[in-house]
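With one protein chain withheld, the remaining protein chains of the complex are depicted in position.
Coming up: chain A.
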Amino acid sequence: MKILIIEDEQEIAQSIKNYFKTNGIHCETAENYAVALIKIENYDYDCILLDLMLPDGDGFDILRELKNKNKSEGVIIISAKETLDTRIEGFNLGADDFLTKPFHLSELLVRMQALIRRKNFQGNNSIIFNEINVDILSKTVIVNNQKLDLTKKEIDLLLFLIGNHNKVLSKGAIAEHLSGDMADMLDNHDFIYAHIKNLKKKLHAAGSGDYIKTIYGLGYKWENE
């Protein structure tokens, strides 16, 4: 899988690159508008991460360029300047998702995975991890041919964990993923403990492996035993 990161802050681009590398995603970077244009002209990507404020141009122009060239890459806008107007303009110009800075790398990763899944959808849209099979469309989870009775939040949590497998996820990152826009106001992330506990119990009851590791004081990690 190959993606392009258009971002003038080199350190952010580098962090994304490093984080994604271990999940089998190859990242290329473009630190300005000119380089970005050359790259999207010459290569095809599975996904493009786009910062709107570039030193030599406007991120929206890149969206227009993609549209003109009939390119079908999924685009996630990553921007510090978030207003309703920029959001609407971004979506109108063909962006698929919008993530406001600062964000968690884990959040970016699952959003990108979801976007790529949507783009490459060929009848079968499920995520398989060993004995666990998650059907994205019907929102069902099957373990060892046994359907689990999970809440919407628990499925969401499971997808977040599997998407970030082998990554340490802070409680804050999980809480923000689960509570969406509300997360900005939360000063306590303890509520995710209950969700983790329930998910663990249900997976265990269905005979699934114990993949969720607790990282003391920090968060959780989905790990193949």
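What we mean here is this: contacts are C-beta pairs under 8 Å (C-beta built on N, C-alpha and C of every residue); 3 or more make two chains touch, one makes a residue touch a chain; residues count from 1.
Methods note: contacts and distances are computed from a predicted model.
Which protein name, taken from UniProt, belongs to the chain you can't see among "Multiple sugar transport system permease protein", "Phosphoenolpyruvate-protein phosphotransferase", "histidine kinase" or "Uroporphyrinogen decarboxylase"?
"histidine kinase"
Could you tell me which of A:N42, A:N68 or A:N188 touches the chain that is not displayed?
Checking each option in A:N42, A:N68 or A:N188, the one touching the absent chain turns out to be A:N188.
In the whole complex, not just what's shown, which of A:L105, A:I127 or A:I142 touches the removed chain?
Of all options in A:L105, A:I127 or A:I142, contact with the hidden chain holds for A:L105.
Considering the whole complex, not just the chains shown, which residues of chain A touch the missing one?
9, 11-12, 15-16, 18-19, 22, 80-81, 83-84, 100-106, 167-170, 172-173, 179, 182, 184-188, 190-191, 194, 215-219
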